[in-house]
Each structure stands twice: as C-alpha cells, then as structure tokens.
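In this view, the complex is presented without one of its protein chains, the others remaining in place.
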Amino acid sequence: MLVLEKNALSEEIESLVNQFGKERSALLQILQAIQRKHKHISDFAQQEVARMMEIHPVEVNSVVSFYSFLCTQPKGRNIVRLCQTISCDMAGKEKVEETVQRELGIKFGQTTKDKRITLEFTNCLGMCDQGPAMLVNEKVYTKLDPETAINILNEIK
Amino acid sequence: MELEKIKKKMRSGPVLFSEYKLGEGVKKALQLGRENILFELKDSGLKGRGGAGFPTATKWMLSGASLSDKKFIVCNADEGEPGTFKDRVLLLEYPELVFEGMIIGGYTIGAKEGILYLRGEYEYILKSLEDFLEMLRKDKLLGNNILGNENFSFNITIRLGSGAYVCGEETALIESLEGYRGEPRNRPPYPVNTGYLGHPTVVNNVETLASVPHIILKGGEWFKKHGTDKSTGSKLFSVSGDCDKPGVYELPWGTSIAELLKVVEAKNTKAVQVGGASGICLPKSQFNRVLGYEDAATGGSIIVFNESRNMLKVLKNFMEFFVEESCGQCTPCRIGNIKLLEAIEKIENNDFTFSYINNLKELGRTMQLASKCGLGQSSPNSFISILENFKDEIFGLNGKGKNNG
Partner (left out) sequence: MVKRENERIPVSQQAHVVDKPKDLTNIGGTVSVQINEKKITVPLGTTILEACQLNQIHIPTLCHHPDLCIAGVCRVCVVEVEKMRTLQTACSFPIMSPIKIKTSTEMVRKARRHIIDLLLSEHYGECYSCFRNGNCELQNLAKEYGVDNYTFGHVQSPRYEVDNSSAAVVRDMNKCVLCKRCVRTCIDFQEVGVLEAIDRGHDTHVGTFLDKPLADVVCINCGQCINRCPTAALRANDPSDEIWTAIDDPKKHVVIQTAPSPRAAIGEEFGQEPGKSFTGELNTALRRIGFDRVFDTNFTADLTIMEEGTELLTRLKKALVDKDQSVKLPQFTSCSPGWVKYIEHFYPEYLDYLSTAKSPQQMFGALIKTFYAKEENIDPADIVTVALMPCAAKKFECNRPEMYDSGFKDVDYGLTTREMAKMIREAGIYLPEMPKSQFDDPFGDASGAGLIFGATGGVMEAALRTAYELITGREVPFENLIIEPCRGFEGVKQASVKLENCVEQYKFLEGVELKFVVAHGTANAKIVMEMLKNGELNDVHFVEVMACPGGCLGGGGQPIPTSAEIRKKRAEAIYEEEATLPIRKSHENTHVTYLYEKFLTDGPCGKLSHKLLHTHYVKRGKYIS
C-alpha cells in the first residue's frame, strides 16, 4: 500500500472513530463502515482501528473473523450472496448456483478477474417465502430463476 | 425488490394485524402509568415470541425493579432462524407497532434509550426505519418529553449486525452491541440485571414488542381471548417450503398443524419443520399437534416438505447451517454439531452402524443440556427428530437414489 493511500485510510478511520466514538461498543459500526466502503478491512486498517481505539490488533482481527459480512481480504466491487438455507434450496437455489457460476466463470467463494463480482453463499436471508433469494451488496432479490439471476448480475457494474 | 408493493399489501389478523392508529398505544400507556401497564401485560400472558417463551411482564418487572439509573430496551431484530421472516414484515409494514412497543417498554422499566439490533441481511430496511424514527420524533412520540410528558424522554437508535445467526441469542446480541464477537455470556447474571454495558437491559423480540401497543390499547383481557390458556394471543407464522401460499400468517395460538397446512394450501405434505432449523420435524402422524408453548413451540418458522423431499438432505442442510453458525466457544456446540453432520454424511455413504447413530442421539441430548446457549441446546433437535420420525425413509431407502429433493 502506498504511503498516500495509508494516510488517506488513517484519516478516514480517524473520522469514523470521531463519529462513532472510541468506546469498544463502537467497534462493529466502525468496521462495518470500512467494510462498506473498501469491501474488506485490510491488516493496516485493522491496526489503525486498534491503535485509535486503544485495543489490541488481534482483538479487531478476532471480531472481523467472527462476522460473515466482514473480511480481511479484498473482494470484488459487488458482493453477491446467494442464500443456501433450506427454503431457498428447495425453491431451486442449486440451478441458480450452477448457472451463475458458469456465466461468471468462477466458483462460489471466488471473485471475477475484473473484480466486479464476488460470489458467496449466505445463510437464511429471511426471504424464505420468495426463494431463491440473493443479496447484491445490501439489496435483496427474490424469486430468482437462472435467467433473472443472470440478468441482475449483468446489470451491476 | 418491490418494497413499496410489499408495504401496501393489506394484511388482516386477530391481534397484530388488527386495526391500529399510530401513536395510540403510547398515548394510552402514558395515561395508564407503569403499574397498570405491567398489570395489563401480566394479565395478557404475553410470552417472548422469539421462541423461548419467557413471560414479558416478568422480564419488564425484573428490570423495572432495578435501581440502576441507566437501563436499556433492546429490540432483537436479528431474525436469522431459517424459515423465519415475520420480523421483516413487521419492520417493513408495521414499524409503528415495534417502535411503540419499545417506547412503552422504555417508559415502563425506566429506560431512556432503546436500541434496535437489525441483522445485517436486512440493511435494505434500515433507511425506511430511520425515516420512520424521524417521523416519530416530529410527532413527539420519540425524543425529549414524549407527548409533553416531562418525566419521560426516550430515544431509539438502530444498530446493524454483520452476519452472525448466534447474535439472535440475547447475550450474544449484547456482546455484539458492545463491539465483541457474538459469543453468548454465562447466565446468570441475566441481562435484566447486567446487560448492555453492565446496565439492566430488556431484550425483546420484534413480534413481542409489536404486540405490546395492542395489549395496552385493548387490554390484557382482550388479548388472552385469543389463543389457549398457556399460549395467549396470536402468533405470526412464517410459512415456506412446499405450499401454494407461503408467507406470513397471523393465527391464534392453538391452531393445529393440519389447519395451518390447509390455510397455506399445502399438498402431499410429508413433514413439517416447526421452529426452523433449531426446531423439530413432525411427520404426518403428528399433524394434529397444536402450535403453542404447551405443545409444538415455535418462534414462528414453519417449513413444509412434500413427499418428494429427501429428509436426510434436509437434515444435512440444517446441520451445515449450525456448524457454520455456532459461535464456537463451547465444546458441545462447536464439536458436537460437526459430529452430527459427519454422521449424516456417513449415512449418505451407507457407512454407519446403528450403535454409532444411537451414540450421537445421546450426544445430541448432552448438547441440549450442556451447551452454553440456546443455539447448541436446540441444534440437535432436528437431528434427533428427523432420524426418529423418518427412520424408515432414511435407513430403509438410503442409497436407492430415488429421493432427490
């Protein structure tokens, strides 16, 4: 990472810490904000958060690794999370899964070469009555079939 | 996402989906005063709708009795149980009920702050909820001196989860709010004494809170006319799976599974999973059982399986869920669930002995008794009930490759 990038990130984290507070209870909110913007929380970002909140880096790492929506490695610009839980599974998740994989040329858990999309599975999205469902970033799409899923993925930048 | 369309969808039901006008619950509550609120609540017999079924009035009384000058009321909107989506509907379509329930709760226990913990998966609801809170503030239903009452100020903030089912457990939720891993705490002490940041905290399910304004408005007597003696009122059921009309239904407690199946137009039903992945799986012979704390208890998740489904596959899906979602701190849950999952794989591969399966059922019993929180205590439920109730299918037909759900 370039020094300039590092400085910018530090400043950004500092303003987040100012916004949410230095108390431990602000940690998850700060991490969520970093994740939202950068699609991951880098080792540098984790250490900066730790430094500013006066906790140990490993504590930040521990929290990041606990929550499925936080990650330490860079991901694509868009994170697509297909629900793998029972109702969506029964409603045809597997077909959507296969088509999407074939179309994007990657497996679930991987990111497209152009960093456009990361495919992931997720557990119950609370859309069981309208499955299969998937999240594209924070937006939810329901009643998917292979065709609609591909259309949605093709539209995202 | 057709948010607006969903919002306008008309619903009706005996309690939660009955007529309600914004602000009336809070207005009435402030007139009644704390004692009378607790009386009505106790009279109503309202129990926690998240699944555990702890009497709400008792929870409020315990934290109300605490002398602490700082208390919290937390709305548990970390709806993660597979097959549950009623909170989504309440938050999208009936946010006034949820927030007013929180305000009334805050007034009753003496809390000035309310927190709604919204699961990360529902981030798309966040904006409309924030907007709604803003409206409540404008209407003086939230903020300083609510409805002109000098002694009551209350604020609500919304915090997001980040994808962890276990945070639906109330102490894990508190840990998460405090910025830690969502690992459940030892209990006692209970959150009503030592909760968020060490302060007395009431954690209630979305649906529980949403019931409160109705009870305050129409009385505990009215509420308990619905349902059964031990399960008063109505319940929102999230129905999914093999039926023609999946969705959220408000039905009185005491409805039988057969009746429910009729309502949702399920055909050729083989099995019903009551209570989500952590619930129990009932075969046809038990469809006469009634939904309620005294019989088939549930947080509202009903998953319907028709004759074409492979129950072992269903079970595997559940166990994979628990292996991923266990917080991993206590032994029975962290290792127990993987053992149960491995057993399913062994059954799939026809590489098992019945004595080993029996050992694992015993292990499931230990997990129910010795796990630290509700997750581990309930994760073996489906394992035990599916292997018991569908043993003919699983052990008889296994390997024939006929049932691919």
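The chains carry the letters A and B, assigned in the order they are written, with residues numbered from 1 in each.
Here is the rule we go by: a contact is a pair of C-beta atoms (placed from the backbone, for glycine too) under 8 Å apart; a residue touches a chain by one contact, two chains touch by 3 or more.
Everything quoted here is computed from the prediction, not taken from an experiment.
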| item | value |
| --- | --- |
| Touch partners, limited to displayed chains, of the chain removed from view | A, B |
| Listed residues B:Glu93, B:Glu259 or B:Glu324, member touching the removed chain | B:Glu324 |
| Candidate in contact with the missing chain, chosen from B:Tyr180, B:Phe237 or B:Tyr293 | B:Tyr180 |
| Candidate in contact with the missing chain, chosen from B:Thr58, B:Asn306 or B:Thr366 | B:Thr366 |
| Interface with the undisplayed chain - residues on subunit B | 164, 171, 175, 178, 180-181, 185-186, 188-189, 193-194, 198, 323-332, 334-339, 342, 359-360, 362-363, 365-366, 368-372, 377 |
| Residues from subunit A at the interface with the omitted partner, ascending | 24, 43, 46-47, 51, 54-59, 61-62, 65-68, 72 |
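Following the convention adopted for this analysis, only the chains that are shown with their structure count from here on.
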| item | value |
| --- | --- |
| Subunit A and subunit B: spacing of chain centres that average the CA atoms, whole Å | 25 |
| Subunit A-touching residues of subunit B, taken from the complex the two chains share | 1, 79-85, 87-88, 119-124, 159-165, 176-182, 197, 238-242, 246-248, 273, 277, 303, 305, 309, 314, 317-318, 320-321, 324-325, 327, 405 |
| Subunit B contact footprint on subunit A (complex, rising order) | 23-29, 31-32, 35, 62-63, 66-70, 84-87, 89-90, 122-131, 135, 138-142 |
